[in-house]
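The complex is shown incomplete by one protein chain, all other protein chains being positioned as in the whole.
Entry: subunit A
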Amino acid sequence: MADKVLFEFLHTEMVAELWAPHPDPGPGGQKRSLSILESIGFRVGQALGERLPQETLGFREELDVLKFLCKDLWVAVFHKQMDSLRTNHQGTYVLQDNSFPLLVPMASGLQYVEEAPKFLAFTCGLLCGTLSTLGFQSLVTTSVTSLPACKFQVVIRKP
């Protein structure tokens, strides 16, 4: 099925388009492009958060919601589950994906580590948006040490 690739191509083009006019925009421009990608991801996440949990409403607590993100959301968007989920039980969660599909075609190892954040901004927004529909305000950041593995750190903000 060509579904997986379609989204990957679309995503690659989105990033390329935002960076095309000014290949090296400097800190201000870069931040703007990153936040554009994040807001796109946020809106998509909001819609998915409404649409995906069709019958399963068993979200009693945060941990259930995070498990939903790691399993159902990741499977729906990337056709694989998140590799590991760690928490400090105080609102901070680290989601680790050892072969993130959007980074796999790029490199394997330390090459292009500086370029990786732009390809992860959309996904950060996606996680943030889904959490917001399900009722949690959060802050999502990423860190990449070696492609294609990446970590998403989710901090749930207490109201």
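Just so it is clear, a residue touches a chain if its C-beta (ideal position, glycine included) is under 8 Å from a C-beta of that chain, and two chains touch if they have at least 3 such contacts; residues count from 1.
As a convention for this text, contacts and distances are computed from a predicted model.
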- Message: Given that one chain of this complex has been left out, which of "Glutaredoxin domain-containing protein", "Phosphatidylinositol glycan anchor biosynthesis class T", "Trafficking protein particle complex 2" or "GPN-loop GTPase 3" is its protein name according to UniProt?
- Response: "Trafficking protein particle complex 2"
- Just name the one of A:Met14, A:Ala116 or A:Leu134 that touches the chain not displayed here. A:Leu134
- Have a look at A:Val15, A:Leu52 or A:Val154 and name the one touching the chain we're not showing. A:Leu52
- Query: So which bits of subunit A touch the chain we can't see?
  - Reply: 43, 46-47, 49-60, 133-135
